[in-house]
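First the structure, which I've put down as structure tokens, then a few questions once you've had a look.
Missing here: one protein chain of the complex. Every other protein chain is in place.
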Amino acid sequence: MQTEHTDILEVQFEDVEQQRSTSALGMWIFLCTEIMFFGGLFLAYCEYRHLHPESFAAASSRLDWMLGSINTAILLTSSLTAALAVRAATLRSAGTMRFFLGATIVLGVAFLTIKGFEYHTDYQEGLIPGASFTYSASQPAVQPREVEMFFMLYFIMTGVHAFHMIVGIVAFFILISKSLRNTLTVQTVENTGLYWHFVDVLWIFLFPLLYLVGHH
Amino acid sequence: MSQEAASIRSYLAVFAALMVLLGATVGASLLDLGFLALPVAMAIASVKAFLVAAIFMHLRQSSSLIRLIACAGLFWLGIMLMLTMSDILTRV
Partner (left out) sequence: MNVSTQPLPVVTEPRHAPPNYLNDGYSVRSWLLTLDHKRIAILYMISITLFFFIGGAAAVLFRVHLLTPTGALFDPGTYNKLFTIHGVVMVFFFLIPSIPAVMGNFLVPLMIGAKDLAFPRLNLASWYVYMAGGTLTGYAAIAGGIDTGWTFYTPYSTMFSNTNVIAAATGVFITGFSSILTGLNFIATIHKMRAPGLTWFRLPLFIWAMYATSVIMVLGTPVLAMTVSLLGIERIFHVGIFDPALGGDPLLFQHLFWFYSHPAVYIMILPSMGVVSEIIPCFARKRPFGYKFIAMASVAIAMLGFFVWGHHMFVSGQSMYGGVVFSFLSFFVAIPSAVKVFNWTATLHKGSISLQTPMLYALGFIGLFTFGGLTGLFLACLGVDIHVTGTYFIVAHFHYIMVGGAVMGYLGAIHFWWPKMTGRVYSEFWGRISAAIIFVGFNLTFFPQFILGYLGMPRRYYAYPPEFQVLNVMSTAGASILGLGFLLPLIYLLWSLKYGKRAGPNYWKATGLEWTTQSPPETENFETTPEVVSEPYAYEFMELGNAD
């Protein structure tokens, strides 16, 4: 683990502190771009849920809210382990940091596994939008086209979210590797942690919007 | 207690709060809140997000510039959602 005395100072910076705080600023600006990127999906969701409330409620009830809750708990825990990893990095405890990074990876993979299982179930139930979509509505207010729209948004939103999680998991692997080669800086760990927490915050909103529409 | 040890406690406290709030989210969905269901769910989610941002993402200790940037992102998202919905909600 690099100490402040061995952080490599890039030529454009005056001192390590400037380099560190600029790097943090850069990561937060990037997170703002991610807010706007996902924002487009939230907008689409807003519009269609407003236009088709009953269909969205019916569609949402086809998702397994218990698995969704477990996944939310897993992801919230992974935020804790990520925060503890960053703390360990700040304290220069490389071994502890690697442990918590590993725990975060394990939790992330668990989340994705459950997600994959859910996707598989949806596929078997004919809920993948497109040619193979099958849904028969029990009430007249529920339209299959609108249910398909919900599932379109569900797959895109959770799919893009899952992609971001995969990127995060790969990043954590890279952190562990750099730590073992002693080329890791604290700010890099902090930045990756910020990214992971952001992915968690996204899911904090996705979960109720997708799984808990209408009561059950 | 040293500064670092205190932060473990605050992380664990936030984690516990997040779990409780997760329970609240699910619990609220089991009740029939009618038109309040969505605002309640979003309010609870916002509290969770605020805790993650303030404590896990260190916004509480960050510079005001970083806090401004975080707020700016949310504000711009708000512009996009609110102005577009102002069209959708008022179409005849």
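As written, the chain order gives the labels A and B, with residue 1 at the start of each chain.
Just so we're on the same page, contacts are C-beta pairs under 8 Å (C-beta built on N, C-alpha and C of every residue); 3 or more make two chains touch, one makes a residue touch a chain.
Here the structure is a predicted model, which means the values were calculated and not measured.
Among A:A103, A:M149, A:V186 or A:L206, only A:M149 touches the chain that is left out of the view. In the full complex, chain B contacts the hidden chain through residues 65, 72-73, 76, 79-80, 83-84, 86-92.
One chain is missing from the display, and on chain A it is touched by residues 10-14, 18, 21-22, 25-26, 29-30, 32-34, 36-41, 43-44, 47-48, 51-52, 129-131, 143, 145-146, 148-149, 152, 156.
Everything that follows uses one rule, which is that only the chains that are shown with their structure count from here on.
Rounded to whole angstrom, the centroid-to-centroid distance between chain A and chain B, based on C-alpha atoms, equals 15 Å. Against chain A, in their complex, chain B makes its touches with residues 4, 7-8, 11-12, 14-15, 18-19, 22, 25-26, 29-33, 37, 41-42, 44-45, 48-49, 52-53, 55-58, 62-63, 65-66, 69-70, 72-74, 76-77, 80-81, 84-85, 88-89. Residues of chain A that touch chain B in their complex: 21, 24-25, 28-29, 31-32, 35-36, 39-40, 42-43, 46-47, 50-51, 65, 69, 72-73, 76-77, 79-80, 82-84, 87, 90-91, 190, 193-194, 197-198, 200-201, 204-205, 207-209, 212, 214-216.
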